[in-house]
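There's a structure below that I have some questions on.
Yeah, one chain of the complex is gone here, protein chain that is, but the others are all in their spots.
Now for chain A:
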């Protein structure tokens, strides 16, 4: 990996009030790299990836995405948010808009794409997530798995360079997890840069270039999946793995 990294975080620190939630985070993600972040609940995984599209502000350190530094400048934030897509645990679809309108809205508003073109692209990505027949429905009419796939399509419509996933399958019934993971595996095959917070270790093994293990606001370990699963270096990581792999 010689090209300039897609994402560079150096010395990032963040506090919620007096609570030190991110501690000296250093992380570089190459273009096309797929990272899976895991770690116990409350370890700061969500906060970390939410700093990348500025849903949370970091207090110290630098975050550079595709050559643009995240700072107070609103134009930078807008530019970065257009490059970075995010999929949430609770889907966060717009309930008052149909599936198609969910996918069209930001294309029209943030990119100024003409309606025809925006709708064509929306249908293209709805087909990619295998759900084009639901385009006219409202989100509440869909199952959780379908909603999450729409959320992925909605993000992809902005043609981002990076996709962030925050526990995309944690809110799903077991029988729907696979349909969402399959879509994400497909996406990984297209060379998308992905950062995925998940406890789906089968997915991690199959897709991840690198595993990042977090605990108490720190990146404790970063290793290839083969090394990480075979022999985690830290006690905390092996304890964590033994807990989630045995249930």
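One rule holds in what follows: a contact is a pair of C-beta atoms (placed from the backbone, for glycine too) under 8 Å apart; a residue touches a chain by one contact, two chains touch by 3 or more; residues count from 1.
As a working rule, contacts and distances are computed from a predicted model.
Of "ABC transmembrane type-1 domain-containing protein", "NADH-quinone oxidoreductase subunit I", "Electron transfer flavoprotein subunit beta" or "Acetolactate synthase", only "ABC transmembrane type-1 domain-containing protein" is the UniProt protein name of the chain excluded from the display. Of the options A:28, A:105, A:123 or A:222, the residue whose C-beta touches the omitted chain is A:105.
Of A:45, A:81 or A:210, it is A:81 that touches the chain left out of the display. Within the full complex, the residue among A:43, A:155 or A:198 touching the omitted chain is A:155.
Touch with the hidden chain on the side of chain A covers residues 53-55, 78, 81-82, 84-86, 88, 90, 92-96, 105-106, 109-111, 138, 140, 154-155, 158.
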